[in-house]
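I have placed the structure first, in the form of structure tokens, so that the comments after it can refer back to it.
Omission of a single protein chain aside, the complex is shown with its protein chains in their original locations.
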Amino acid sequence: MTLKTEPYVINIGPQHPSTHGVFRMRTTLDGEVVVDLEPIFGYLHRGIEKLAEERTYTGFIPLTDRLDYLSSMSNNLAYVLAVEKLARVLVPERAEYIRVIMAELQRVASHLIAVGSFLNDAGAFMTPIVYMIREREKILDLFEMVSGQRLTYNYMRVGGVSQDLPEEFLPALDNFLEQMPLYIDEYDQLLAENEILLARSKGVGVLNKETAVNVSAGGPVLRASGVKWDIRKADPYSIYDRFEFDIPTGTNGDCYDRYWVRVQEMRQSLRIIEQAKAQITSGPVRSEVPHLIRPPVGEAYGHIEAPKGELGFYLVSDNSIAPYRCHIRAPSLLNLTALRDMIKGWKVADLILIFGSIDICMGEIDR
Amino acid sequence: MTMLLHPSLDLVKNIPAIAADWPGGFWWHWLVFTIIIIAFVLVLVMGYIYIERRAMGIMQARLGPNRVGPFGLLQPVADAIKVMCKEDIVPIKADKIVHWLAPIVAFFPVLMIFAVIPFQNGAVLADLNIGILYVVAISSISTVGVFMAGWGSNNKYTLISAMRSVASVVSYEIPVVLSLAGVVVIAGSMSLNQIVLAQNIPMILFQPLGFLLFFIGALAEINRSPFDLLEADSEIVAGLHTEYSGMKFALFYLVEYAEALAVSSIVTTLFLGGWRGPLLPPWLWFLIKVIAVFFVMVWIRTTMPRIRIDQLMALAWKFLFPLAVINLVITAIEVLVFPAGLPWLLILVNLAIMAILILLWSKLFKLGGGRIEV
Partner (left out) sequence: MTVALTGFNVAPQITKQFPDAVVEANDRAVVVKSGLLFKVAQYLKNTPGLAFDYLNHISAVDYYDYFELVYYLVSIEYNHSLVLKTRCDRNKPAVPSAVSLWRGADYQEREIYDLMGITFEGHPNLKRIALWAGYKGHPLRKDYLE
């Protein structure tokens, strides 16, 4: 005699300790197995795209900081690249090197939080995330030296960066670059072969290659599924074609591969920073651009490889001081489309883990 | 002396047992020891809370609580006062009687376990000659309290947590009881005082595999990391005590640490030699060993991630249960067959068997996977 069961709907609601931000999922569960999932978001919608039509081009830069608030430098860089493409502005050498150093440091900081909260969701009670936040504090100290801020930097400007590096920056960066690889090795030693982590994440939440490309995933999610697509190599922006680095690619597309890809990317970022620091030149850090820029009529799409995926700004201008239309291509929104596929058939505990391994940030999704 | 032990395996005891009836008279003995046990449990649970928060903090590269009192020692007292002054909120649609009774049903069995634990030679509340059987029987009752809490809160999250707890406790009873049976076979008695007296050499060396099985099984029974999926903060927002506040929440918190205390007391008594030790007074040795076992539990909690419910049950049924059966069979054979007077050879043989079994079994058994077609 079989028991009659029926699936029930549970709401993993906007206030929850481990949905990264205000995100709501209506899950249909059969016992502990997830049968269906419907994501509902919009709790952080601030109308940034509409606000862009009222701010000037330079005045919009602080608003871009608040999109993916864990990687502000990358957001600034993407927007400023789009405006420079539109207005055909050239950037001096030193500014390019400074931009690359900042973007790669930001990538390390963002991946530290991503890996730390992935392990927090797996249940290691706060220990890995505390260690990784300790490292991130050192990066935030470096950022505070250049821009005076710890989270939303507002540092890049159209035609360069806003201020030059202070004298104590490069020695501090040296110090950081000596210690950081040792810390990454320490985390690898503690975590990479941990039985419980392997049991929880290997083979869990598999996203295969064709689905990953079809749902327009990007960043570590796409690369862990086996597609070797990185904007820094496929469509190099700024001066990335002068540096030597690898693109780590996973094989299976499960949670463990996404975690592994992020750790390897941190190592590659440190490599890029070392090369940039060795090659940096001196000179002006900002080209002569009027404060109220009026680009000619036209449109441009500027995109970069942000830590979470491909971040792009599509700008339409009609020769006035504010953009006519600014559309933001948010990587987390597109990575989230794959969630439903990845989650069917797994349990509630896996739901949290898979969701954490995609690594979203609600500021980008809702804008 | 008993019938279970073959005379060739002469591990016996040159300390005579003292009868448990200090200070004379049945009811005075009962009263004094009840007060001692309640004081012991409450004080030591507070000490445990402090040790856990401080030790976990230091392992996580931060300080733990260090403001309240010297070195933060009065922190648990501050927590207790805070929690007693909080408002008691009961959800509207909750089942009132079940909701009210659940913490009580969960707490009292844990307190009753301490009735048979010896603090010194002859210092037990009741020297039952079925000590271990009593402990195992009583400790299963608090699961009913946990399930009542999960059901009576009228909340889908707590119901998931309650179901998980019942499944896990049922699965882990069997390896725990079988590993206890190994100790009983060697010591020859089920009374805890007799078992401590039988340990001229601590039992952990004679039953290394049994110790490991019991420790892992007990960690799962009391829902501590890495098996704390009942109160997994990242998934079901505090599990079964989501809807409790005030004194009832304090009782659940107390239950968790009192169960940890009970398990460490049982481990000390059965495997580490109880109150035996050279220079210090016996009750101090008992305290030191109990705190050391708890420190290992805190260490494990800080380091390991959490495993999933189906992996938890697979671990119990496919890994721990066969090993527990094999352990019992091998122990029984040794008791019958091994020549007398060679305890150290027996220890080496047991350690070798444990190493071989664990390596062999872990090659055959892999956790992981578990996707179901929907």
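A and B label the chains in the order they appear, each numbered from 1.
In this section, contacts are C-beta pairs under 8 Å (C-beta built on N, C-alpha and C of every residue); 3 or more make two chains touch, one makes a residue touch a chain.
Bear in mind that the values here come from a model prediction, so they are computed numbers and not experimental data.
The chain not shown here is in contact, across the full complex, with A.
Of the listed positions A:Asp254, A:Glu310 or A:Asp359, the one in contact with the omitted chain in the full complex is A:Glu310. When you scan A:Leu151, A:Ala234 or A:Leu292 for touch with the missing chain, the hit is A:Ala234. When the whole complex is considered, the residue among A:Arg94, A:Arg329 or A:Lys347 that touches the unshown chain is A:Arg329. Contact residues of chain A toward the unshown chain are 41-42, 45, 47, 49-50, 211, 213-217, 227, 229, 234-236, 299, 301, 303, 310, 312, 314, 316, 324-325, 327, 329, 333-334, 336-337, 366-367.
In this section, only the chains that are shown with their structure count from here on.
Spacing of chain A relative to chain B, judged by their CA centroids, is 44 angstrom.
Residues of chain B that touch chain A in their complex: 56, 59-62, 156-157, 160, 164, 225-226, 228-229, 232-237, 301-311, 366-374. Listing the residues of chain A that touch chain B in their complex gives 8, 10, 16-18, 30, 32-35, 119-127, 130-131, 134, 194-200, 202-204, 344-350, 352.
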